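Reading through the structure tokens given below for one structure.
Note that one protein chain of the assembly has been removed; the remaining protein chains are unaltered in position.
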Amino acid sequence: MTIIFSLFLLTLLVIIAIAIVHTRNLFVCIALMSIFSLLMAVNFFTLDAADVALTEAAVGAGVTTVIFLTALRLTARREKREGTKASLLSLCVLGITMLLLIYATIDNPTLGDPNAPVHVHVAPYYLEQTYELMGFPNVVTAVLSSFRGYDTLGEVFVVFAAAIGVLFILDARKGTGPEYRPEQAGLKHHLIPKAVGGLLVPFVMLFGLYVQFHGEYGPGGGFQAGAIFATAVILFSLLEGEQAALRAVPRSAQMALVVGGASLYGFVGVLCLLMGGTFLDYSVLMQDPVIGRQVGIVAIEAGVGMAVCGSLLSIYHAFAARHPMEGRDESV
Amino acid sequence: MNLFEVLGHYNYWVFSILLMVGMYAVIARGNLIKKLVGLSIFQSAVFLMYISMDKVEGGTAPILQSGNPGQLYSNPLPQVLILTAIVVGVATLALGLAIVVRIHERYGTIEEQELLNAD
Amino acid sequence: MSMDLSLHLPILQVIVPLLAAPLVVLLQPRNLAWAATVAVCLLAFAIALQMASRVLLGDILYYEVGGWRAPFGIALQVDAVNALLLVVVSGAASLAALGCRESLFAQIEPRRHPLFFAAWLLLLAGLSGMLVSADAFNIFVFMEISSLASYILIAGGPDRRALLAVFKYLVMGTIGATFYLIGVGLIYMMTGTLNLADMARLVPEVADQRPVLLAAGFITVGLALKAALFPMHVWLANAYMHAPHAVSVFLAACGTKVAVYVLLRIDFSLFQAGNLDHSIRFALFLMPLALLGILVCSAVAMFEGQLKRMLAFSSVAQIGYILLGASLLSEAGLTSSLLHMFNHALAKSALFLAAACLSMRFMDLRIDSLAGAARQMPVTSAVFVLGGLSLIGVPGTAGFVSKWVLITALLEQGEQGMVMVAIVLVSSLMAVAYVWRTLEVLYFKEPAGELKFAEAPPLMLVIAGSAALLNLVFGLMPAVPLALSQQAAQVLIGGAP
Partner (left out) sequence: MILVGVAVAILTTMVLAVIRAVSGPSIYDRVLAANMFGTKTVLLLAVVSFIFGRTDFLDLALAYALINLVGVLAVLGFFESRLKAERGRVDE
């Protein structure tokens, strides 16, 4: 069953990918990218990766598409005709590489084989121990935030790096940009976006809260919740305009979220260290190690949510609030 | 090798194809945004490879069901890794786009050939 | 509630700069962000020295993050192989931040300082994280932190070409990191674990299967891209050239070496342990590229008109020396390789610091335009002389020691080794040529007009001077780094990760 679904969806995926590379219109390319992301997410879902599917949808199809579009507004819409000289040669080389790769995967374990090495070593420990050690059923959340919590700390700092990088490169940290501009007025003067969209903003936020706090029991967690929260604010900004969104969540608040979220995660880790455990060993936080872990996980998930939400928002606004003529080189 | 085994490797074939399609866009296309799009297809291919590993036939998503003691679950570990990798991908993409926007502002173009001629 | 911080040194090495980064973002006033950064870098340096001293006594520092046993959680490990590099990385971060203060203030607008220095700390944390980690996927995460941070830092360069350079670096860096990720995924697929020691235990059972071979290929190529091994070095020259001078100092000293370290660690402990075929493939892949890189990039450096680009090409050639030593697969070869990482960092940071000093007085750093600078800037020029001598490998400098060890290792290889010795000697002559070309302009060429300016600011001179003197110190007393490198080579050859 899974295999038939996959067969079908994966073939569509390849078709879309080729179409993406083929099209010259960058706008179409972005639209197709969002289809690509959705397809990828459905694939993840059929392969039992519910958490990843949620992330891919929220981040890949949602936020990435929006950021791409805002960046596209600041650059060119069409790709020029000529490719680089090497295109035919590289096509051949890559084609051969692809065949070699396919040949090399023959030894891979078959999809779904329960005796594959990945299913007999390490992973069973997580599946068997999670409930006992953490007291909640979502093993992905357990691995993410505790067994491999150090990776997740790194991930939060990757997002942090992206946020400060975009702000640094676009030099967009201060103020709300130049004076009010009509093209940033938003879509609120159109009836349908106003009626539907306006209603939705609080519900998206509510859903974000649900994903944040239900992450131990169902798919979700800080990362997805942060992305959904950011989506809600982006929705607001699309409807009401950049200025209104920046008044609601000013840049300083975004920065506070980023810094606060990353620091909260680090603080929990250091606290564990000070209380006699190793870094990020939440079990020392409380008398009962299981409750200690739960407290630690809720705290760091909150940190992840804050940092991700703040970062995505500051990245979005750095692009969206920028005027197409801002920062032009005089010589051009 | 029976049909089932061949189909069981289809995911990895698609991984190889997507990897190379993305790579092609990065190498052969002159538009910088197109290169970033290619890069993100390239990374998605890897996500697919990891997630394909996690599936157990007859298993379900690794969120334990209390009423179902004999239930098989798919492997949570690749999923955790890919959650991280997706974030890394978005972060790189955002940074890349910021650089492209600055390049457009300072050169007036984002076509590789024109950029090389500009300096 | 008693706690012993010395037990936590490996994690502190990473989290001190990592967690300081968001706090630095908040520091607005002019000097504060810089001062905090320097303080954190120096603290990291002290931690690295402390760990190196313990490793020298034979300790291996092991740490389990989150309290989870090794294959289930993420473990950190500091032994001889990475202890020396940790010193290099944190030392380079401190030297560059401290020694390029004025240059940084001239090149980066004050309002952008907090973000810039946060990225600086992230780069330090990312590189340290890659070094201490004993988990294949965790290395990827920290690799990405360090990559993103270095893109940000390079994009701070004032010239618009910095943007093009950093875009190229971003694309190639991402491909490199993704290749590494694919390789890790394939090994995970065949072994079910991500812990390096656990992988080393399980890989030999499946070593002849195609996914593992493929993994070795992906990891080697991906990390070679990151390490700027010839011919995958095209991103490096312009990135170093257009980066702010302080960033050039930092990256030139340690940026690519950490990737080389990961390559050596994974290759020797996972694939080569007990697998002769793989060792031969590894040598066959790296040796020709290393030799070609040494020759071609030294030649390019000879004809390069820009000072920083010249130094960048010389760096690619030096990566060649490092990998040539490793491709010999012998203890002596590996010793030379690890020692050269240390010594080259000393030489290159002195040279780039001298370049930063020169940039305080010269608008651009074309070599021709530096005519007669030595009269006005005697200390800076002297630093350049010392750094250059060490780069060439003149006896008495640090560069000599590692080249000597390398040549000894090559001679062990018999006739084939003689050819390689010849190549090393030729390229050293080329180094003489390109260093001399700059010295001639600095000392003997008449300036176009009358030069009326003073030396570089005192803090920069002091730091550049001490970096240069370190080349002499470790040239005359190489015992400590040599001992650590030998210990490290034994660890790698022994196959224990």
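First chain written, first letter: the chains are A, B and C, and each begins at residue 1.
Simple rule for what comes next: contacts are C-beta pairs under 8 Å (C-beta built on N, C-alpha and C of every residue); 3 or more make two chains touch, one makes a residue touch a chain.
Keep in mind that what you see is a predicted model, and the values were worked out from it rather than measured.
Of the chains displayed, those contacted by the omitted chain across the entire assembly are A, B.
With the whole complex as reference, residues 1, 5, 8, 12, 15-16, 19, 25, 27-28, 31-32, 34-35, 38-39, 41-42, 45-46, 50, 53-54, 57-58, 61-62, 65-66, 69-70, 72-73, 182-184, 186-187, 190, 193, 196-197, 200, 203-204, 207, 210-211, 218-220, 224, 228, 231, 234-235, 238-239, 324 of subunit A touch the missing chain. For subunit B, the list of residues touching the undisplayed chain reads 60-61, 63.
Keep this in mind: only the chains that are shown with their structure count from here on.
Taken as a graph of touching chains, this assembly is complete, with every chain in contact with every other. Set side by side, the interfaces A-C and A-B show unequal numbers of C-beta pairs in contact, with more at A-B.
Distance between chain centres (mean CA atoms), subunit B to subunit C: 29 Å.
With each centre defined as the average position of its C-alpha atoms, the distance from subunit A to subunit C rounds to 31 Å.
Centroid to centroid, with C-alpha atoms defining each point, subunit A and subunit B lie 13 Å apart. Touching two or more other chains at once are residues 101, 105-106, 108-109, 116, 118-119, 122-123, 126, 148, 151, 154-155, 158, 161-162, 165, 169, 329 of subunit A. Of all residues in subunit C, those touching 2 or more other chains are 137, 141, 144, 148, 151-152, 155, 160, 188-189, 194, listed in ascending order. Contacts from subunit B toward subunit C in the complex involve residues 19, 23, 26, 32, 35, 39, 42-43, 46, 49-50, 53, 77-78, 81, 84-85, 88, 91-92, 95-96, 99-100, 102-103, 106-107, 115, 119. Interface residues of subunit B facing subunit A in the complex, by the touch rule stated above, are 4-5, 7-25, 27-31, 33-34, 37-38, 40-41, 44, 47-48, 51-66, 72-84, 86-88, 90-95, 97-102, 104-114. Here subunit A touches subunit C in the complex through residues 101, 103-109, 116-123, 125-126, 146-151, 153-155, 157-158, 160-162, 164-165, 167-169, 171, 173-174, 255, 258-259, 262-263, 266, 269-270, 273-283, 329, going by the rule given at the top.
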